[in-house]
Structure formats: structure tokens, C-alpha cells
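Since the structure comes first, as C-alpha cells, the remarks are kept for the end.
Heads up, one of the protein chains got dropped from this complex, but the rest are sitting where they should.
Chain naming follows the written order as A, B and C, and within any one chain the residues start at number 1.
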Amino acid sequence: MRRQPARSPGCLDRHCLPSPTGYRSGRCGGPAALLPLLVLTIWALAGAGLARAQAGASDVSAGDTPSDRGESITVSWEPAPGDRLVDGTVTGYRILRSRSPEGPFEAIGQASPGAARYDDADVENGIDYFYRVETLSLEGAVRSPVIGPAVAQAQWINTNQWNVFVVLVLLLGFNIYYIESIRAGQKPFIRKIAGLEAVNEAVGRATEMGRPILFVPGIQDMNDIQTVAGITILGHIARTVAEYDSQLVVPTSRALVMTTARETVREAYLSVGRPDSYDENNIYYVTDEQFGYVAGVNGYMVRNKPATCFYMGAFFAESLILAETSNSIGAIQVAGTAMPAQLPFFVAACDYTLIGEELFAASAYLSGEPKQLGSIKGQDVGKFLGMVSIVLGVALLTLASVVGWEPLVQAAEFVREFWSTELA
Amino acid sequence: MNRFHQIVEFVNDLDKRWVFLVVGLAVVTSTIFRLTFPEIPTPMVRSVYEKVESLPEGSRVILPFDYDPASEPELQPMANAFVRLCAERNLKMYFIALWPLGQNMVAGVIDDILQTEYPHLEYGRDYMDFGYKSGNEGVVAVILTDIKKLYTTDAHGTAIDSIPMMAGVRNIRGFDLILTVSAGYPGLKEWIQYAGTPGNIPVAGGCTAVQAPLLYPYYPDQLVGLMGGIKAAAEFEALVAEAYPKFQEDKDRFLTALVRMGPQTVTHLAIIFFIVLGNITFQILRRKRQQEALKR
Amino acid sequence: MKRTIPLAITAIVGAVLVIAYFIPHPPFDGLREDFSIFFDIMATFAFILGGGNLIKMHGNRISRREEGWFFSLVTIVGFLLVLLVGLTKFGNPDGFRGSSVTASGSYFDHVYEYIFRPCGATMFALLAFYVASASFRAFRARNAEASILLLVAFIILLGRTFVGALLTSWLPDSLRFLTIPYLAEKIMVVLNFAGNRAIMIGIALGIVSTSLKVIIGIDRSYLGSD
Partner (left out) sequence: MKRALWIIITGIIVAVLVVRTASGNMESPFAGIEGFGTWFAALLTLAIMSFLYDDNPLYRFAEHLFVGVSAAYWMVMGFWSTLVPNLLGKLWPSLTAQLFMPGLADTTHDPLWFMYFIPMAFGVLLLLRLFPKGGHLSRWALAFILGTTAGLRLIAFLTADFMGQIRSTLKSVAGLTPAVLPGGSPSFSFETMFWDLVAVIAIMAALCYFYFSKEHKGSFGAFSRIGIWVLMITFGAGFGYTVMGRIALLVGRIEFLLRDWLAVI
């Protein structure tokens, strides 16, 4: 897919084109009410012939692009009468700019037919600029009067993102509320998660067999939250292992993960009072290369035959290579990842799989700290919010598309806009 | 425990290495022998083919090539097949590109296919290239009414008026088919919206496998047929090869998509075979276990 | 005390980066990008820890003459040679300062072309074998869920070959919705999409909650003990 040059991403592509398949957006300055108007205009002009289409863009204005770091001025206009879907004559709009109202004006960019706005991102803050919009059509070019001065400046608050802020505050609020309520002594109900129960069982089995336990924390670095969740689960497994006094081996694909895993496992051994059993050589770095890492871990598996393999973190194509190799040595396998593309392979090849969100729930559950359970409850409230929005939004949109009653259409459009996050 | 159940038991827990061996042999042999299979065209592919076949000799077809080298592996086979079929049918081909690099793709098929394989076809009489013009769907909307307002020359700078096959052509309204190869925006969708439907011109074409689902809703009302990715290209090649047997002689040249599907198909069938096998043995053993449990 | 400072660092950095999303004014506007780069830089520092550990581990095996010590020698020699060739841009066509380390024709490029790439690509290609063995083993109708998994995978696999179309091509057009190509398409486009969407929404919520726990200092197992 190609992004069109000289258009503000997101906004124009999605909303401001008089697209036959979408409504016009309220946010980009073209209220939904304009669509019928546009249709009327086209009807009216259809009979008038091409002579009338000579007129160019009207109502041209220019001003600072809101909610940005400055260095951008937005030029907007009403599309020319000849700018329409069928038998259109307009081929585009050329934007001209000058530092003085007298000119000289130089062309700085072009917008497609159907566009009603152009963001000039090649300006400095605090300087006066003047603009003209030249409508290019098959009948020739028409220039608008000079508009200006316009000045770009930086803002402190991005008001375009108010909806993200609302959702953020809601989610964080619920999370903190439930964490605090557990701290105050409430006990939440958490349903059974199959993969979770298997963790202790799998550790026990390895101990009985006297064979090592392999923990693979994924192949991503500490900048992936999945790795963080995986390491938290590693902490729990390490505590159990330390109690049983069996061997835990953690090969990592990133040096930082190795470092963090060592801290976590050492802490776990310490917390059950067995600091002497901890051997940092069992947590080692292999290589950053995805398939080099897999080659190394595969080699470890077939030579040392661990009884249990955990995969907790971010995985890519290596998921199935690891799972099939470890299956061939008869190991019990528990996987957990939030990589949607790899879940099918873990589900097919492993004994237990923590699916997506379950990985994070498990990390909270196994952390051993009751208050972390509050975050699971917080996640659920988020889901509830999402589900309600989906039902409400789909119902509104469906009704609106059938009935077409304007307030309904606008309400539906509002729900949809509320969940839109593309930067305008 | 009879012999039959022993065999079933063995197959049920078949060593992985047998599976590996079968997959390996499947890929190696089908790669060496360039195996191809009788692809069964899906209705959407068949209707593209039948539409082109049904056009009388000399019909005007506009071929927008809206893709670039990034999607070449997926789209080139179908672009080649389109051009070959049009050349075989003696249709007049008008190439055009809404993507800047699309005109390189057009130049590619003109060099590699039309000039090499069909030297009797003449530029300007049998085919021509408008080249690339910026403006996306704007270009489409304009040439629907008046080509010469936007194009005074072709891609090589020759005046439109001096090109024989442009004589009497004012816009693309009178064309018989829009046959696109498209990798995104602008592409097939824009040709439907801004030319096909308003101008009542049949639109058919191909796109990448990922995009195909987004375009399905236009079929069959506004879109004659749609081809998604390399598999559809293989089906199309199969149809063409059936009608024009000479294409079967040099598979590597004419049937690239079919050849690429060869190892894929064999291995898929091998995997399907193993799944079926595993389930048969699994059911037999399960029944046996149930019977034994009843006896006890 | 030993824990307070790290917890404060995490909280401040995390909170500032969240808030920076809503502030377009410099210096906050580029902060999130800057900190991504900071992470990369620190990860590069960590290479010293990783590489040091690699040498230490394999060096130990060699010095103790453990089983397979020869292979450890291969690792160390390969590691040091490539490090040397890469850091000095040994054999680069335009010398040390002239060209990129991966310039074609350089020794580093040869290492990539003749060792790194074939090994990586072959490991990746092993997946073709493993999808087959996993299908054979896992796709069995054990219970309702496994049967659905099996059935869907079967339809999709069939739909990717000519056999899928062949099997149901005799159906009249009015029963088009039963043909394998049609089913395969709807499964992919409607249900696969829907399932993945639900998974992604869940994951996003999990990540929001986990990040929050890290920022407010509840999830801190990485901090070790006092």
C-alpha cells in the first residue's frame, strides 16, 4: 500500500474525500451535513454544463495546524464545483506560498481532487506566511485570492487525543481501584486457567524424573512487555524449582534478558532460603540471531533432554521448531505468548498454552502477590467497556444505515470517532 | 493383539522421521521435475478468463498496471498471463499506470512478452502505453470523459493524435474491458468506483492475496471477476494453457505460477494425507480401547 | 533504600513517557522516539555482558575439556573472527572509513552470505517439515475443540490446492456456500479475523495492565533483593 504524498495521513484519506462508501467526518471540518449539499450541488451543476465549472476553490483559509509541535500550517478550502466524482473536471489543487502578501508565490505542493485541506509542514514557527490555492482543471487554472498571514506555533496539549486520554484514565482508574480494593482485603474471583495449573505439575514431574527444566523467555528484548510477563512467571517457577531443588536452565536471546532473568531467579532462590543452590551459569546468553538461538536451544534439548519446557514470552517462527523438537524428546510443554500468529502452533504442538491475555493474567496470578490480581479485574473491566461499545456502536451504525435519520447518523459517527486514534 | 492392530498402532505413533522423509521427497521431486497440477479455476477466476475470451478480435482493453517491484513476485505471473491472452486474442491493449513504478512494469511486459513473443504485433497499432500520470483516482475520472485533456502524448512522447489505435477514441467509455493488476491504492477499487461503474465498463483484474477479501464485495455486480495472488494466477494459467496448448511446452517461461504451485500442492496433499491417516488410526484404536473397556 | 531509587526511576520514566504522548510541545514531542533509541543504545552496551558471558561459558568448557569442548572452540573462534572482521571492517573495498560495514565484497559480507544466511534460512526451512509432523500428531479428533481445529485446518489446507475446488465443483451454484473455496475464504476473512481481533484486544488490555503495574512498582521481581 502506498501513502499518498502531500496529504495529512489518516484524515484526508479516510474522511474528507467525498467517498461514496463513507460518511464525512465532523473532525476534519467537513460536517456530515455537507454530503447532501454536495449531492445537490452536483445535481444542480449537471445541467449547467462545463462553463460553470470554471470556478475554483472557495472559502480558502490558512492557520496554525492545531495540536502539534508547530512547524505546520493548515490550508483548507471548499472544493471547486467542478470537483466531483462523475465527469469531474478538476485534476487537483496546487498550493502556493510566499513570505509577503505581494509575492512572489511559489508552488509548495499539490492536493488530489476531492481534497479540502493541505498541511504545509515546511514552515518555521513564528513567521508570517501567505497562501493561495490554485485549482487545476481541464479548463485551466484558477487562483484564489491571497490568504494570510498564518503563523505556526507549538501547543502544550494535543486536544486531538482527548478520547485516548479518556480511555487511558478509565482503564488506569479501574486497575488502580481494584488493586487498592484487594489491598484493603477484598478477595476477587478468578476463573480456572488450564495452563496455570499445569505449571506446578510440570515442575514436579521434572523433579521426579531428575531431569532439568528448560525455560525459554521468547526472543524479544526487555522492551517487549511479553518478555516482562515471562520473566515474572520465571520468578514463580524459580521459587518452585528452588523448593524442589531441581535444575532450571534459561538460555536467552538477549543480553538484557539474561541480566534481568538472573536478578529474578537469584531473588527467587533467596526468598525460599536457598541462595546456595543458585547457579548463574544456568542462565546464559546464546545469540541475538533468531535462528541461531533456536539452533542452540534445539541442540541443548536433544543433548540434555529436559523433562519440562516452558515457553513464555514473545515468539516468532521459531515457536514450532522448539515445540516439535522438545516433543520428540518427550518433554511436557507449557507455552504462553501474545503473538497471535504463533498461537496456532503452540496450541497444536504443546500440552498447555496460555493464549494471549492469559499470559498476562498468569503473570499476575503467579506473582504470589494478591494485589496483582487487581490488574486482572482491571483487564476485565476494559473488556466489558469494549464489548459494550461494540454492541452499542454496531447497533447505532446499523440503525443509522437503514433509517438514515441525521441525528442517529451523527451519534453513530460519534461512537466511531471516539475509538479512532489516528493522529489528525 | 492381532497383526492389524499392531500395524495401526505403529502408524498411529509413526516416527516423525517418516513424515520428514515424505515431505522432503515431495518437495525435491516436484522441484526437479517441475511438476504442475490441473488447477481447478474458481468461479471468480474463470469469469475473468471467459470475459477476455468472449471479446471479439480488435476489442479495446485498458490494462492498468498499478503495482511496483515489491509485489512483483506475487503479481507478475498474472500480469504476464493477461498480456499473453490479450495478444493471442488480438485485442487492442492500452497500458496505463497510476503508480510511478507501474510504468516500469508495463515496459517490462512490452519488452519481455510483446516484443519477444509477439513480434508481429506493432506498437501504436496493437498496443500502446499511456505511461504514468499523477493524480490517482483523478486520472481515472478524467480519462472517463476525455483522454486528451490529460494525455497529449504517450509514455514515449509520441503525440496521441498520431497513434493509429487512438483514432476515434475520445475517452475510455467505449472500451470493452478494464483489466487491472493492482497492489493497493490507487488500484482496482478506484477503477471500479471512478470508471467501471459510472462508465458502465466491465472491470476485471487481479490483486495480492491479502487484499482480495476487501474487494470481494464488488463481485459480481461491479466486478466481472477477481484474482487473488499466486494461486489465482496459477488457475488462470491453467485455463490459458488448456485453450492454447503451446504454452505447455515451456513451463518455466509461460506457466510460472503453476510451476510455483507444484511443490506447494504436493506437500499440502502429503500433509492432508497424514492428517487423514492419523485420524483413521486414532479412531480405530479408540474403538478398540472402548471395546476392551466394555469387556472388563 | 536500595530499592527506592530504582522504583523511582521506573515510575518517573514510565509516567513521563505516557504523558508525553499528549504533549506536542518540544522537548516532549520527540521524547518517545528518543527513549526508543536510548533503549537500543543500552542494549548495545549489554552486548558486552552477553558476549562476555558467551566467551566465559565456552571458555570454561574448553579449559575443563568437557564433552564437546571442540564445538565450543568453533563457537569462540567464529565469534572472535567475525567480531574482528566486523569492527575493523577488514577487507572492505573502501577501507575502514570509507564504506558501510556490510559493503558487498567485504569479508563481513562474505560471512553473512556464506554462513549466516544459509544457516538461518535452513533453520527457518525446517519448519516445512515440522508443520507436517505437527499436523500429523496434533490434528486428531480427540474432543470437540480439537475436532474444530482439525476440521478448519483441513478445509484451509484443501482450499490451498486444486483438490479443494475439485471436490466440490459439482455443487450447483445455489449451493455455492458449501464449496471448499467459499468456506475457506469465509473462515479466513470472517472468523479468523474476528478471533484474532478478540485476541488482540485482550492482549492490549493485558499489556496496559502489566505496564501500569511496572510503573507503579507492583511488578518488580526484576529488582532482586536488598
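Heads up, the rule we're going with is that a contact is a pair of C-beta atoms (placed from the backbone, for glycine too) under 8 Å apart; a residue touches a chain by one contact, two chains touch by 3 or more.
Because the structure is a prediction, the values reported are computed rather than measured.
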Chains in view touching the one left out: A, B, C
Of C:Val16, C:Ala141 or C:Leu171, the residue in touch with the unshown chain: C:Val16
In chain C, positions touching the absent partner: 2, 5-7, 9-18, 20-21, 27, 30, 32, 34-52, 54, 68, 71-72, 74-83, 86-87, 97-98, 100-101, 108, 110-129, 131, 135, 144-146, 148-157, 159-160, 177, 186-205, 207-208, 210-212, 214-215, 222-224
Absent chain, residues of chain A that touch it: 18, 20-22, 35, 38-39, 42-43, 85-86, 163-164, 167-168, 171, 188-191, 193, 222-225, 228, 256, 259-260, 263, 285-289, 291-293, 295-296, 298-299, 302-303, 340-341, 343-345, 347-348, 355-358, 361, 376-377, 379-380, 382-384, 386-387, 389-391, 393-394, 397-398, 400-402, 415-416, 419-421
Positions on chain B where the hidden chain makes contact: 17, 20, 23-24, 27-28, 31-32, 192-193, 197-198, 217, 221-222, 263-264, 267-268, 271
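Everything below uses one rule, namely that only the chains that are shown with their structure count from here on.
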Joint neighbours of chain B and chain A, given as chain labels: C
Contact-richer chain pair [B-C vs A-C]: A-C
Rounded Å distance, chain A centre to chain C centre (Cα mean): 17
Set of chain B residues in contact with two or more other chains: 16
Residues of chain C touching at least two other chains: 131, 133, 135, 137, 139
Complex interface listing, chain C residues touching chain A: 18, 21-26, 29, 36, 39, 42-43, 46-51, 53-54, 57, 60, 68, 116, 119-120, 123-124, 126-127, 130-131, 133-135, 137-139, 149, 196, 199-203, 205-214, 216, 218-219, 221-225
List of chain A residues in touch with chain B within their complex: 1-2, 4, 20, 85-92, 110, 112-114, 138, 324, 328
Of all residues in chain C, those that touch chain B in their complex: 128-129, 131-133, 135-137, 139-142, 150, 153-154, 157-158, 160-163, 165-166, 169, 173, 176, 181, 185, 188-189
